[in-house]
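Heads up, one of the protein chains got dropped from this complex, but the rest are sitting where they should.
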Amino acid sequence: MNETAKKAESKTLRIGLFVTCLVDLFRPSVGFAAVALLRQAGCTVDVPRAQTCCGQPAYNSGDRGDARDIARAVLDVFSSHDYVVAPSGSCAAMIKHHYPTLFADDAALAKRAQDLADRTYELVSFLTDICGMERVEASHSGRVTYHDSCSGLRELGIKDQPRRLMAAMPGLELVDLPGADVCCGFGGSFCVKYPDVSTEIVARKSADILATGADTVLAGDLGCLMNMAGHLKRIGADVAVRHVAEVLAGMTNEPAIGDGSD
Amino acid sequence: MSGKDAILGRLRRSLGRDGPPAEAERDALEARLSAPKPNLIPKRSDGSAADRRRLFEDRAALVDVTVQSVGSLSDVPGAVATFLSDHNLPQSIRIAPDLATIPWAEEHPMLTIEQGPASITDLVGVTPAFAGIAETGTLMTISGPGTPATLNFVPDNHVVVLRAGQIVGSMEAAWSVLRAEHGGGTLPRTVNFITGPSKTADIEQMLVKGAHGPRRLHIVMIDEDEAQTPAQQ
Partner (left out) sequence: MQPTAHAFKDNAKKALADQPLRQAMKRIEVGFTTARTAAAAGLPEFDALRGAARDIKNHVLENLDFYLERFEAKVEDAGGHVHWCTTAADARDVIAEICREVDAKTVTKGKSMIAEEVALNPFLEAHGIQPIETDLGEYIIQLADEPPSHIIGPAVHKTKDQISDLFQEHHRAYGKTERLEEPEALVAEAREILRQKYFDADVGITGANFLIAETGSTVIVTNEGNGDLTQLLPRVHVVIASLEKVVPTLEDASTILRVLARSATGQEMSVYTTFSTGPRRAEDDHGPEAFHVVLLDNGRTDMLGTPLQDLLRCIRCGACMNHCPVYHAVGGHAYGWVYPGPIGAAIDPHFIGLEEARDLPNASTFCGRCEEVCPMHIPLPSILRHWRERAFERGVTPPAERHGIRLWAFFAKRPALYRLITGLTIAVMARLGRRRGRFNRLPLAAGWTAGRDFPAPQGRTFQDQWASGRR
């Protein structure tokens, strides 16, 4: 366990949960799974009500002005927590890597942005790297494969952490996804601006997923998951799509993404 | 204003300067050019002369270069004749003039020898090398009156006479040797680094040898370490 993790162990950490707009609006069960996991790790969790979005849509569309305004609000809302944790690699990376550059021209805001960046983590890597978690309490029965969402992988270096936790779950058979590090074609507004190209890319991802024989595919970002689920359902594939937090927390009672109550 | 002045002017403005770099900066830049230093060199190239030779042969094999070892210069004609008959080639070669002192006629009178720059009908070119680069199994050649560079490219087959003692670890080591012999700040007209026979994968990524350059690259390696090559006489 590293020094930071040891420090984390010695006091109860107060986490500000950055829910993310997709989790808040489309799949709250991911948020509750995140809360459960953070509690399992010995943290207390606060969910500021005034949060909405990390500003990534505006930022990636070139609307730097709106991105800054939204980011400023996030700086205020999450100023007091020990750590800020998001069940999303792309939102966490937005705060961690891009917020400081948004305020590069304002020394005071840049400092606050860097301070927030230093305290912000993606969920699974927070549990392993800061809390020192080596296994979760839940078990899971089935054959699971894992897709590496691009931001989490390339901006935050998340690759081993979810695999370690999944591999330690009794009953969970983890199979490698060939091309796990290849984009799923979501890319935020890309998938609606260039839908046919996006569909081509996600079709390849679906083929790779089906080739593993897994009954479940997991990832750490809801945008990717909704994109992959949407395509798998369209082609009639019998694969359950969930956020990795749901499986790690043992909270898989709700229908999987894109699956209904029937 | 000349094209040069316009470009340099725009360039300097973009870099936020009124003119050329300041004197102190210029001195540093001059020093960098007059005493070139290697950057990071892979450890792979370290080792003894025997290590370098082994590495060279291993790497050359990986890029489809064949190597035959012989004891001395006088064994070269026989080695070349063997190469020709192995590949059903006529016993006729064009050599770099620097190799004319090899005892071709005495050792292998059946070989027809011509010398000089390549002609379009040549099937086999035989040249010396300036050095072998162990790191990648690469041959280095330099052009000159005794070493026409066209012999490396026009004939279908390229045979290179290399002494084991010419093998250096890295390209950087070869530059040092060349500067020492040729003078710094200048090069022969053509310096070639050759790593295997010509090839292309332009058709559906399928590898085909002999695209425009030689389809075969063969090295006759002489075991002597300290003996001089004809080029150094």
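Per-chain numbering from 1; labels A and B assigned in written order.
Following the convention adopted for this analysis, contacts are C-beta pairs under 8 Å (C-beta built on N, C-alpha and C of every residue); 3 or more make two chains touch, one makes a residue touch a chain.
Please read these numbers as outputs of a predicted model, since none were measured by experiment.
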Residues in subunit B touching the chain absent from view: 2-4, 6-8, 10-12, 14-16, 20-21, 25-26, 29, 32-33, 36-40, 42-44, 59, 63, 116-117, 120, 136, 138, 143-145, 148-150, 152-154, 170-172, 175, 185-206, 208, 210-214
Subunit A, residues in touch with the chain not shown (by the definition above): 19, 21, 23-29, 31-32, 35, 47, 49-53, 55, 57-64, 66, 69-70, 73, 150-151, 154-155, 181-183, 185-203, 226-227, 229-231, 233-234, 254-255, 257-262
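Methods note: only the chains that are shown with their structure count from here on.
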Mean-CA-position distance for subunit B and subunit A (Å): 53
